[in-house]
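Here the structure comes first, spelled out in structure tokens, and everything after it is commentary.
A single protein chain has been removed from this complex, and every other one stays in its place.
After this line comes chain A, so read on.
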Amino acid sequence: MKVMAQMGMVMNLDKCIGCHTCSVTCKQAWTNRSGVEYVWFNNVETRPGQGYPRRYQDQEQWKGGWVRNRRGRLALKAGGRWRKLLTIFANPVLPNIRDYYEPWTYDYETLTDAPLGDDFPVAQPTSLISGQSMAVEWSANWDDDLGGGPEIGPRDPIVERVRRESEDKVRFDFERAFMFYLPRICEHCLNPSCVASCPSGAMYKRAEDGIVLVDQDQCRGWRMCVTGCPYKKVYFNHRTGKAEKCTFCYPRVEVGLPTVCSETCVGRLRYIGLFLYDADRVTEAASVADEHDLYAAQLDLLLDPHDPAVIAAARREGIAEDWLEAARRSPVYKLAKTYRVALPLHPEFRTMPMVWYIPPLSPVVDRLTETGHDGEDAGNLFGAIDALRIPVEYLAELFTAGDPEPVRGVLQKLAAMRSYMRDVTLDRPRDESAAAAVGMTGAEILEMYRLLAIAKYEERYVIPTAYEAQAHHLEEIGCSLDVDGGPGMVAASGPFGEASGRATPVSVETFHALRTRQTSDSLADPGERGARVNLLNWDGKGRPPGMFPPPRETPPAPGNLTAGGGGPESAVGAPTSEDRR
């Protein structure tokens, strides 16, 4: 047994309102640069829907992930080492930018510059890739909220698969449609096929916390990782010619802060914590014969952090005590393994993804309520979960390689919790049989409810900091002292055209990007320095200066040109603790 620690995430889909705040804040922190305009490290897609990039789940087309070959061994779906090298000059299955979408802006200037005429001037969409005006035909969220339903929805690969069994399993007509949102980030897999696909060995899994990263200095732009990832969560920066991906906000996580997407999640539905797993058995678990066994095999890899044998083995591997403590308090371990309500996304890709999802019960509840039933009643709900097979089968294709049993189990637990808690809230006698029906006790249900419904910041995010002893090795610290040239590096291009020169550390880069934005003529707050807040550095506590524009009551003193608006410090109060959630 080789114990390793893995940073993991759980998302409770019932609570996702599809607001895209996570996507937007992530983009503002990480991909608001040219070259990655089309990149969303975090995206939220409506299911049923085609996803982003279009139909990424169809591995017959995109060849991502692993397959089990005839000898029972794992092989990369897109082909092994030799095949990769022989097709390196032109990757046979690389998504085109249009499979994501062609990013665009609008020619806003005509709105003000157009000569006087009979027609209203229009801001035409202009491609950010070619600079030409373009027709917008697709985007990362084109089919949001079932937009274009009957036309676009049926092209969802999961819908296609479910319908293969019976034509009218999934309906898109208004009365019978169902939908929910699926926020996605990189899964930081235990068996990452992106890493395995990288010819230059630039991608790696961090030994300490399992975060999967791209070494920007070693990436040579062979773009095989993009094909390798079945979730299409490695992106090609078309300007720098290097791969980029979700970093699990490592600069934040290293100091104990949750990722930006979690921090800003409106539904507060994300949980972050540690898993301990047995690294020696990953390949074995990923190669089980029956796809339906993959979920169980993956669960089986997760080690019980309370087990003295596991603790001893973890200590032997040099895992620190505060990390072991964090593993014991880990909300993600509880949701995935103790309560078994969180499921992995597409285990059949065999990458052992480490972002887990609590499937939504709401389509079932909604349907019940619509048909005039009591949607909170355990008996009704249990029956409906089975009767309304549509969501269950769809969810099973997403989370358990098509095996409806585990999904049904989770939904029943959630249903039992709903009805049990209603009795608690209404002060009625508690129905222990509802709990017993899903193999739990009332106390366990209460505990699970606490974690799912009212857990506060410290319980949702149990993140140990990088080892104290190593604090000075943190990548950010190492890098930011490492920068040649200093300020101004970002906008300027290196001697060999853009994107040459050294990689700029994240903190320095965002700092400069921020400053450029601040000093440019921006709409939000013209001429005001310190007027924007970098969410990457925001710990969610308090209201840093500049988060909101300063109040306008105090006009600048005449002649005082340097301190506009009375100064951001004085305008906004000191950070308060009232925002702490």
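Criterion: a residue touches a chain if its C-beta (ideal position, glycine included) is under 8 Å from a C-beta of that chain, and two chains touch if they have at least 3 such contacts; residues count from 1.
Throughout what follows, contacts and distances are computed from a predicted model.
Asker: The complex lacks one chain in this depiction; which UniProt name from "L-cystine ABC transporter ATP-binding protein YecC", "Predicted polyphosphate-or ATP-dependent NAD kinase", "Sarcosine oxidase subunit gamma" or "Nitrate reductase-like protein NarX" does that chain carry?
Answerer: The correct option from "L-cystine ABC transporter ATP-binding protein YecC", "Predicted polyphosphate-or ATP-dependent NAD kinase", "Sarcosine oxidase subunit gamma" or "Nitrate reductase-like protein NarX" is "Nitrate reductase-like protein NarX", the UniProt name of the unshown chain.
Asker: Can you work out which residue in A:I185, A:M203, A:C261 or A:L536 touches the chain that's missing from view?
Answerer: Answering carefully, the residue with contact to the hidden chain is A:M203.
Asker: Given that one chain is not shown, which residue among A:T126, A:Q216, A:T338 or A:N537 touches it?
Answerer: Per the contact definition at the top, the residue touching the missing chain is A:Q216.
Asker: Quick one: which of A:N91, A:T126, A:S139 or A:N537 touches the chain that's been left out?
Answerer: Residue touching the chain left out of view: A:N91.
Asker: Considering the whole complex, which of A:G241, A:G409, A:G442 or A:P544 touches the chain not shown?
Answerer: A:G241
Asker: For chain A, which residues touch the unseen chain?
Answerer: 81-82, 84-85, 88-92, 94-97, 129-132, 191-192, 195-196, 198-201, 203-208, 215-223, 236, 238-242, 466, 470, 472-475, 478-479, 481-482, 484, 494-503
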